[in-house]
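The other protein chains are all here in position, but one chain of the complex has been omitted.
Letters are used for the chains, namely A, B and C, taken in the order the chains are written, and counting of residues starts over at 1 for each.
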Amino acid sequence: MKPTDVQNIRISDSFVLTRVGVTGVKKPMSVHRPKGAVTVIANIDAFVDLPQTLKGSHMSRNIEIINEAMVQEPVKSLEAMCLKLAHTLLKRHDYATRSEVMLTADYFLERRTPSGRPTLENYKIMAKALCDKAQNVYKKMIGVEVIGMTACPCAQVTARNIMNERDNIEVPDNVPFITHNQRNIVSIMIEVPENAEIEADDLIDIAESSVSSPTYGTLKRGDEAAVVINAHSNPKFVEDVVRDALMRIRDKYSYLPDDALVTVRSTAEESIHKHCAMAERSTTIGKLKEGENFKPLPNTCA
Amino acid sequence: MKPTDVQNIRISDSFVLTRVGVTGVKKPMSVHRPKGAVTVIANIDAFVDLPQTLKGSHMSRNIEIINEAMVQEPVKSLEAMCLKLAHTLLKRHDYATRSEVMLTADYFLERRTPSGRPTLENYKIMAKALCDKAQNVYKKMIGVEVIGMTACPCAQVTARNIMNERDNIEVPDNVPFITHNQRNIVSIMIEVPENAEIEADDLIDIAESSVSSPTYGTLKRGDEAAVVINAHSNPKFVEDVVRDALMRIRDKYSYLPDDALVTVRSTAEESIHKHCAMAERSTTIGKLKEGENFKPLPNTCA
Amino acid sequence: MKPTDVQNIRISDSFVLTRVGVTGVKKPMSVHRPKGAVTVIANIDAFVDLPQTLKGSHMSRNIEIINEAMVQEPVKSLEAMCLKLAHTLLKRHDYATRSEVMLTADYFLERRTPSGRPTLENYKIMAKALCDKAQNVYKKMIGVEVIGMTACPCAQVTARNIMNERDNIEVPDNVPFITHNQRNIVSIMIEVPENAEIEADDLIDIAESSVSSPTYGTLKRGDEAAVVINAHSNPKFVEDVVRDALMRIRDKYSYLPDDALVTVRSTAEESIHKHCAMAERSTTIGKLKEGENFKPLPNTCA
Partner (left out) sequence: MKPTDVQNIRISDSFVLTRVGVTGVKKPMSVHRPKGAVTVIANIDAFVDLPQTLKGSHMSRNIEIINEAMVQEPVKSLEAMCLKLAHTLLKRHDYATRSEVMLTADYFLERRTPSGRPTLENYKIMAKALCDKAQNVYKKMIGVEVIGMTACPCAQVTARNIMNERDNIEVPDNVPFITHNQRNIVSIMIEVPENAEIEADDLIDIAESSVSSPTYGTLKRGDEAAVVINAHSNPKFVEDVVRDALMRIRDKYSYLPDDALVTVRSTAEESIHKHCAMAERSTTIGKLKEGENFKPLPNTCA
């Protein structure tokens, strides 16, 4: 009789593997939200490490663990569910010392346009968990990806100057001047320490407050102009978007432990270029608080 | 001895198939261009039809035919090469009555920024061929995909009016007003009849002339402002982009036969929305010439 | 006072546009299904045509119409909702003569593995509607995209022959032989005439019955082997997949009018090649019934 548990074959003198598992597992999940449970379609990756003595990881266990989590719905939060999955991965793969779970899902919130019209806007929500027995690390993170709009502060000043000097055109300083503007993708990812709670909706608020203007699905004429005027009165580089979001994160989450991780990224799909502009900061809450005292910028073009 | 040519098995009373073949075949190819041969990385699909009496198509022939075409480089034009491939497909698959070949490739042209600085810009080039023995159709098409910039004419008028009425701000009419602007993807596809020649570079010129402004990789401060001023002096809906391109196509290619196919599409990756705006026209040169006499629009905001 | 309804500007002698509208609009929707309402995240495109006398289409109406449809949930079927959207588009854009709506969404069904274990599998559901006043056409279509597995009949025969002749290895005919197998993406799109009802779940059944084997998220050891044995006992070209699906469609939907449209496509992401193999048929129910009398193939390798 031949062996059938090929993964369990003991091998000698091979290499440890850092991550072994499944990617792109799609499942609908019900998640508890401030206004009641909502269904999200989660896209999940789940890994453990593998010692050098074992030929293979039993990956069907990863899928079983994900399936079980779906039954106990609605889950309290996506990051709590990821951490629970990561813990269970370590239990079922008893040879493993590390586990990782990543999840992304489309997400929707009702917003109001400048004139107050309701509109349902789409976002991406992201969650992660990491367990590491050896280092006694059990982390979870929550994040969001938000599409907003940025208007460039630099071209705005230059265009105004050129038209002033070359064409002798003087536009009052209180009239926002033309510049290029574009879609800007802002992502925020933040560690949620034990006993702390961070609401994804708040991170979406922070991201939308940090661009030149939020964007909306439905904009009738007056609202469209209001968005344009707001964005041009509030021009931002990708650098400004990241720093403004960092400032808001530091202020709102200053109670978090110093070693809580934070990453903020802003990518402008430039309207004047075929490539993109990007700014990013990866740091901790402690670093944000210590020494780097941000004071909000005056209007750049003033 | 069992049969080994499974594809050649004669079956009875099954269904004709419209297209059978390969997709996503990547090959580097040398193409003759106005300024000398250039290498492109082509992504190719190649199909024939299949009669109801045959179990399978011999798809490895499609790959062999593509490989042979690569050896006879540099090819004169990508659409001529597609047509040659389509003819050869019909010859080698003697059971077939129809063949189709589609190709896309990244492509580059040297451009000048408004101040005259040279910059190498990236585009997509597309080619297609279709042979149909029964209908005696042997067509080839060439096309381009171009990233440009559009500034919205509607928000520009509304924003000016609102600031005028609400804030009593009067900006002279010769000063282009703020609006939202964004990446705009323009694609043009046109039939190249026998004995005619259409240069992809000319189609790129037409697409770039039809947006509010072309875009550039390298823009120092003065050039950046010039692009912004040009775009805002030339605001365009996706509808305007398509119509302006159609007008230029009709004027430049009026000598083509009336049944020559033309498709133009413009997609604005809206900066004020998370979704896109799109306009498209699929028609013939004859339709463009007959009755629909386009006169260029005056500046929309005047 | 300047005009503010820029889209409404009357222009002269321009070009008709075939499709003008929005793409990539994401909305959660509740849809009635056999086992109760489910939430899907729909990705929607919505277009109308534009006469040559009008400068622009009022695209915000497209979004409003989509928003209104969401409120009247749960919708009866996605294709019925698309048709309703298309009708409303024509009403609100009174200048339009044509409208089109396309929708895709992730979708899930509970399946049983060969040993009977329950597993939730993911699919894509697609719906379309087209209204054309001039031609008095009011069509709707429903479709699915299904990931399955195909095992190649050709390599199976050749490998068996080679090992037999070269290595003198004789394997009994009732033992399925090795071959290459791979992911196969099957899509079916079918017109749903007035008063007819077609259930997307049935189309998923047809697609899964037409590949060498369905695939499953959770497969413990015995189930994994069963899927492999089933697939190798049922080898299929992409051509076979399309024809088998066409046969099932003709038999199940023979009551549909002759002009009801059907498209079936199968794409094998080949494991032995870096490119894909593809087969497709676009036709009508009438064509499938008339003359092309399919008799199921005997096992190909016999």
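Assume a residue touches a chain if its C-beta (ideal position, glycine included) is under 8 Å from a C-beta of that chain, and two chains touch if they have at least 3 such contacts.
From a predicted model like this one, the values you see are computed outputs, not experimental measurements.
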Touch criterion as defined above, residue of A:Ala225, A:Val238, A:Leu256 or A:Ile285 at the omitted chain: A:Val238
For chain A, residues in touch with the removed chain: 1-4, 6-7, 9, 11-26, 45, 47, 50, 52, 55-57, 59, 63, 153-154, 157-158, 160-161, 237-240, 242-243, 246-247, 267, 274-283, 288, 292-295, 297, 300-301
Absent-chain interface as seen on chain B, which is shown: 4-5, 25-28, 38-39, 41, 60, 63-64, 67, 70, 106, 108, 119-120, 122, 217-221, 224
Where the unshown chain meets chain C, residue by residue: 121-122, 147, 149, 154-155, 158-159, 161-163, 167, 169, 171-172, 174-183, 213, 215-217, 219, 221-222, 224-229, 231-232, 269-275
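FYI, only the chains that are shown with their structure count from here on.
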By count of C-beta pairs in contact, the leading pair of chains: B-C
Euclidean distance of C-alpha centroids - chain A vs chain C, Å: 32
Chain A and chain B: spacing of chain centres that average the CA atoms, whole Å: 35
Cα-centroid distance, chain B relative to chain C, in whole angstrom: 26
Junction residues of chain C - those touching two or more other chains: 4, 25-26, 63
